[in-house]
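What follows is one structure encoded as structure tokens, with my remarks underneath.
Right, chain A next:
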Amino acid sequence: MSAHYPALLVIIPLLASFFISAAGWLRPPWCFPLALTAMGGSLLVSIGLLADVIRGIPDLYWFGGWAPPWGIYYRVDHLNALVLVVISGVGFVNLWAARPTVDRELPEKAGAFYTLYVLFVTGLLGMVVTGDAFNLYVLLEIAAITGYALIALGKGRAPLASLNYIFMGTIGACFYLLGVGYLYIVTGSLNMQDIARLLAPLHGSRVVTVAFVIMMVGVWLKMGFFPLHAWLPNAYTYAPSPVSSLVAPLMTKVMVYVMIRMVMTVFTVDYAFGVLVLNEAVVWLAVIAIVAGSLMALAEKDFKRMLTFIVVAEVGYMVGGFWLGNRSGFTGSVLHIVNDALMTLCLFLAAGSIIHARGESRIQSLQGLFSTMPWTMGALVVGAMSIIGVPPTCGFFSKWYLLLGAVEGGHYGFLAALLFSSLVNVVLFFRIFEIGYFEPMEASHGGASHGHAHGHEAPAMSEAPLGMLVPLWMTALGLIAVGFYTGEIVGRVIRHAIPATMF
Partner candidate 1 sequence: MKILGLIIVVLVGAVLEYATIDFPPLGDPASPASTHVSPRYIEKSIEETAVPNVVTSVLADYRGFDTMFETTVIFSAGVACFLLLRVPPSRRPQRASERQYRHRLTGLTFRIKGGAEVSLPLHEFERVDSIWTPYDFIIEKVCRYLIPFIQLFGLYVIAHGHHSPGGGFQGGVILGASIILLSVSHNLRIALKRMGERTSALFSPVGVFIYAGTGALCLILGYNFLDYQALAALLPGGPIMARSHGIFIVEVGVGMAVMGTMVWIFKNLASLGRYDEGL
Partner candidate 2 sequence: MMIWQLDLLILMLVVICGIGALMIRDLLGAAILFGAYSFMMCLLWAIMGAVDVAFTEASVGAGVSTVFFIAAVYHTTRRTKD
């Protein structure tokens, strides 16, 4: 049975999404359980795949029984097995937290919401595991279209933000498709490893250079890398909270993975770092991304919007880490994909439960949160520690590898940017803790919590529903657990993913 794992990984959620859509019309109460089995099934299959990869069983799957350059094939190696587990894990945990909000805001359309949710995760899983360049474009479009629709569900400026996301996302996807077309016209094949084999003699030609540049611009546009990030803050802020806590942790990280896969497998490392002398410039771009992201986060008055600018800065970490070109930089970047997905999920889930209870997310309105919502704020503290990079949590270890890579690569600008952004994160989150802890809730501030007349008595606890707290605390504990297992993850998985030629 395990030979079919790569196929099952994508087919279970795909078939489930058809049943959910039909159940939305025939048996509405079945929608959530079906979505849960879909996410649970793909999580189990991805853990099985990771186990296979660690045991050294290479997973190759030929679709339709055709050999690779003619048919499409899935290839699971050390790099994408890890990302698969993270995606299905985040999808599964976030589904629990999505239920209260969906039941409250879209009771009749829950079937459609869960269908798009499961299709979004299917698109991401397929993108990570595919070995065919054009198949990656089709799955990119599935994840994109479901993302546009889910983001446009929000209130206020959400439709306009989603429309801008559509324009930028389509330009990015079309640039990626054009890059695949330029490679196809010169090599004649669409299979990633086949292209790499045929590209070897052509490394000097203009077409390959332009294909590389277009693909990178397309992928950077989709991941919100600094100069091309204009769509990201509005899209993730105005989206409904279960959607932003699904899209923010996953979409940008998977696009970073696609960039790494393209550079490592299709263009091969010695072309990207040897022939092209771009990596210095890209690391400086990443430095600008980190600094600008952190400064813009400082200037924000809205809590959720501040988190989106932290996501922009984190994208700068991963891109800069990879383009340093040394082993610890690569390890830090891949480890940061895993850690940052968990950290961003924890922060956005906390923001979601605050908005669920308080109704608004302006920083000024977060007074007295420690007394009214102690559990949520507890998890937020763990998430903040991880973003800042405090040892027990996983954020510290990936930042440690990035710093190591910066020192080894002799890139002190990147080093300074990492330290600067960590300090800014400290300021950001302690500002919120200060408002949340020290400023008492004014009696006049009605809101969800019914403050008593004489303010000094602690206002009653108006915690987010249990359905949102359990996943939040699972993620927070997951942050600490992943922190402890970093040695395992790096030693058994990431170390094998590093290409031999990387010095």
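Candidate entries met the following condition: all candidates are chains of the complex that A comes from, given by their letters.
Brief remarks on what is shown
Operating definition for what follows: contacts are C-beta pairs under 8 Å (C-beta built on N, C-alpha and C of every residue); 3 or more make two chains touch, one makes a residue touch a chain; residues count from 1.
Model, not experiment: these values are computed from the prediction.
Every option in 1 or 2 comes from this complex, but the candidate touching chain A is 1. Contacts from chain A toward candidate 1 in the complex involve residues 4, 7, 11, 14-15, 17-19, 21-22, 25, 61-66, 69-72, 106, 108-109, 112-113, 115-116, 119, 122, 126, 132, 134-135, 138-139, 141-142, 145-146, 148-149, 152-153, 178, 182, 184-190, 198, 205-207, 209-211, 213-214.
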